[in-house]
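All protein chains but one are shown at their positions in the complex.
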Amino acid sequence: MNIWEKLSKIDRRIIYLLLALVVIIPIVFKIPSTVAVSGPARMAFDAVDNLPPGTPIIFSTDFDPASMPELRPMMTAMLRHAFKKRLKVIMMGHWPTGIPLSTLILEEAAKEFEVEYGVDYVNIGYRPGAGAVMIQMGREIRNVFNVDIEGTPLDSLPMMKTIHNYSDIGLVACYEAGAMGDIWVQYAWGRFGVKIVMATTAVVTPECYPYLGAHQIEGLIGGMAGAAAYEKLVEHPDKAMIRMSSQAWAHILIIVFIIIGNIGYFMMRRMEKTKTKGA
Amino acid sequence: MGHILGVWIAAGLTLMIFSFLYKDNPFYKFAEHVYVGVSAAYACFYTWDYFLMPKLINPLSQHHWLVIIPGIFGLMMLTRWFPRIAWVSRWPISVSVGVGSGLAVVQGMQGLVIPQIKSTILPVMGSSVTFNNLITNLWSHPINNLIIIVGTIATIIYFYFSKEHKGIIGGTAKVGIIFIMVAFGASFGYTVMARISLLIGRISFLINDWLVPLFHSFTH
Amino acid sequence: MKRQIPLLLTFLTGVAIIISFFIPHKPFNQVQDTLLDWFIIISGFALLLGIYSLLRKHIIHIQKKDAGWGYSLILNSFFVGVFIVGIISAVQFKGMSLTPGSSLYYVYDYMVIPLSATMFSLLAFFIASAAYRAFRARKLNATLLLIAAVVVMLGRVPIVDNAFFKFLGQFSDWFMLIPQMAAKRGILIGIALGSFAMSLRIILGIERTYLQ
Partner (left out) sequence: MKAQTKEKIESEASNVATAKSFSQWFHKGRINILVLIILFGSFFFIYVRMAKGKKLFIRKIAGLDAVEEAVGRSTEMGKPVLYCPGIGYLSDIATIASLTILGKVAKKTAEYETRIIMPNYDPLVMSAAQEIVKQSYTEGGRPDSFNEKDIFYLTQDQFGFAAGVDGIIMREKPGAIFFQGVFFAESLILAETGHSVGAIQIAGTDRVTQLPFFIASCDYTLIGEEMFAASSYLSRDPIMMGSIKGEDASKLTIVILIIVGAILGILGGLNIGPFGNWFYNFTNWFTRG
């Protein structure tokens, strides 16, 4: 077997070993990646950054544990941004299975910034109905969410006193693993003109670009790369940036192997051609 | 304690499955047989909790007698244990196939054909669409609509079975297969990230939930 | 009897679903859900056949002391073990054995979840080896497939913060949204028409392989 043939028939176990290494090393040594910040992610960052301190911002949890690796870092990064900017955070969700997660993420970030429940942030949980909930919220949030996740009436929470409907809200940030983002755009933007930024799993991202093109949403954070970009923008490298180095190296490794395989294949084919000519 | 034991079991099984990448070996065989056994048993309770309880037992206890019919069909399935009357099991199988076929007709039209045609009928030019900068606004360029129309038609023609692929049909079908191949390449490339994420998830589990606490328990 | 009644049952259920789809009036609006429930109940009974088939196969292995019979023993013991755990959980939680906190839930959490997540994550390796082996620029089609895959892959990981990678990122998203979507749409329409014809063949009894 000559070298070219070897290159075109590398044992799969060598590929597996190298792949495992490029994924493990950044995680063990916590190596953050250099990240290019895409336009849509910066637009999302600017939308949050331009809100004056004290403006309420809604976080909508429309995902479940399966999408946590991608969406959790995004939510953490944007919560950090919001608390740093002293925005008033309202956490809610349209996927019941996501609520325990977002509660965890919210409490972690709140601890980090020592903000107070009821004054700087509230967690109002889930109500069934999706689009119907969004429309009701446009009239009066208390029509659907009369109590928070612990059962405390919204009126007894200091920060909610001045918040009644979308006109009191600066921005809705929705975290999407499915089609709930479409409904946010359709109802909250379409009927009430609410400003929306979307954070989506990689699978959903391409389908949200048209909204960006039509200026229906203010920004878009897509997949792990978007999460890493946001971490970079809030200057707080974390899980997404580390995981992006694993991602980047794994992608490069696969591309390198594809190139090696093709070089081997072409050289072999050339040699075969010259051989047949000689004979 | 329950959690620590659980993490050790989970970590052990994780490593055993990964050993398959080197070659088939006793560890993988062990994990595989454990997996099939455990999940088959689990499926029994899953079926009971989510299917039979709510669909059969609860309605019966509320005197909704109609569910007796599928109950009898269900029992008919069990005739397969007795070769002489096993043919009775064809009845419930026929009902199931009928349900699937009926659904395929209506859902295929409602869920696929109609919405796909609707979103392919697009304006290619005119006042409603403006030409933007190709690079900054790729996704709202009107030529996109033309690409979608051409690509969809060509792909449909690739599946045209009853004419030989020559002449105009052959040409269109060739464009169709190019679209199909490029699309497959793109979605393959697009999926790599999601798959690597899964591996990152498992490795994070092994490191953060298993190795790091283990290391700490040695140092303290 | 052995052949005609099954054909008739398929015909009736299929037609019932199609007709009731267009009638929003009671009781027709419930036909589809009711028949789907029937299917679920039948599947529930059929599971007994499945479990019997699995256990019997491995019991025979053990009895015959076939190669690897020890693994069959492992499979059956774990089945029985988890089954007992499930029964205990069911007794504890009044029939709902899968309630969080039950022993069966523990088994699910620490065995089924890690096993399935790890099997799933093997895809990271397999997608790499498949890409290496299959993406060779053999013919025009294969070359286009390869180029599309590599370009989109590069677009997914913006390694360097420059205009080229920004463009590549947007380009790969555009690629998924426009040309990829077009081909997918064509394939989906084909699938819908194919399954439409297949269903009619089955409902009308032209296709009866499944009833052999």
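We just call them A, B and C in the order they show up, numbering each chain from 1.
Rule of thumb we're sticking to: a contact is a pair of C-beta atoms (placed from the backbone, for glycine too) under 8 Å apart; a residue touches a chain by one contact, two chains touch by 3 or more.
Since we're looking at a predicted model, the values are computed, not measured.
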- Listed residues B:V7, B:L56 or B:M77, member touching the removed chain: B:M77
- Message: Touch as defined at the start, partner being the missing chain; which of C:K65, C:K139 or C:R201 qualifies?
- Response: C:R201
- In the full complex, which bits of chain C touch the chain not displayed? Write them out. 18, 21-26, 29, 36, 39, 42-43, 46-51, 53-54, 56-57, 60, 68, 112, 115-116, 119-120, 122-123, 126-127, 129-131, 133-135, 145, 184, 187-191, 193-202, 206-207, 209-212
- Message: Suppose we count only contacts with the excluded chain; which residues of chain B make the list?
- Response: 17, 20, 24, 28-29, 31-33, 35-36, 38-40, 42-43, 46-47, 77, 80, 89-90, 92-93, 96-97, 99-101, 103-106, 109-110, 113-115, 117-118, 120-129, 149, 152-153, 156-157, 159-165, 180, 184-185, 187-188, 191
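Everything that follows uses one rule, which is that only the chains that are shown with their structure count from here on.
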- Task: Could you work out which chain's C-alpha centre is the most distant one from the centre of chain A?
- Result: C
- Message: What's the distance between the Cα centroids of chain A and chain C, rounded to whole Å?
- Response: 27
- Note on the structure: Separation of the C-alpha centres, chain A versus chain B, in whole Å, is 23
- Message: Suppose each chain is reduced to the average of its Cα coordinates; what separation in Å results between chain B and chain C?
- Response: 5
- Contacts with two or more other chains, residues of chain A listed in rising order: 16, 19-20, 23, 39, 202, 209-210, 223, 247, 250-251, 254
- Task: Would you mind listing the residues of chain C that make contact with two or more other chains?
- Result: 124-125, 127, 131, 146, 149-150, 153, 156-157, 170, 173-174, 176-177
- Listed in rising order, the residues of chain B that touch chain A in the complex are 21-22, 136-137, 139-140, 190, 192-194, 196-197, 199-201, 203-204, 207
- Note on the structure: In their shared complex, chain B is touched by residues of chain C numbered 2, 5-7, 9-18, 21, 32, 34-52, 54, 68, 71-72, 74-83, 86, 89-90, 95-98, 104, 106-125, 127, 131, 140-142, 144-153, 156-157, 167, 170-196, 198-200, 202-203, 210-211
- Once bound in the complex, which stretches of chain B touch chain C? 2, 5-7, 9-11, 13-14, 17-18, 20-21, 29-49, 51-53, 55-56, 66-67, 69-71, 73-75, 77-78, 80-81, 87, 90-106, 108-110, 112-113, 116-117, 119-120, 135, 138-139, 144, 147-156, 158-159, 176-193, 195-196, 198-199, 201-202, 205
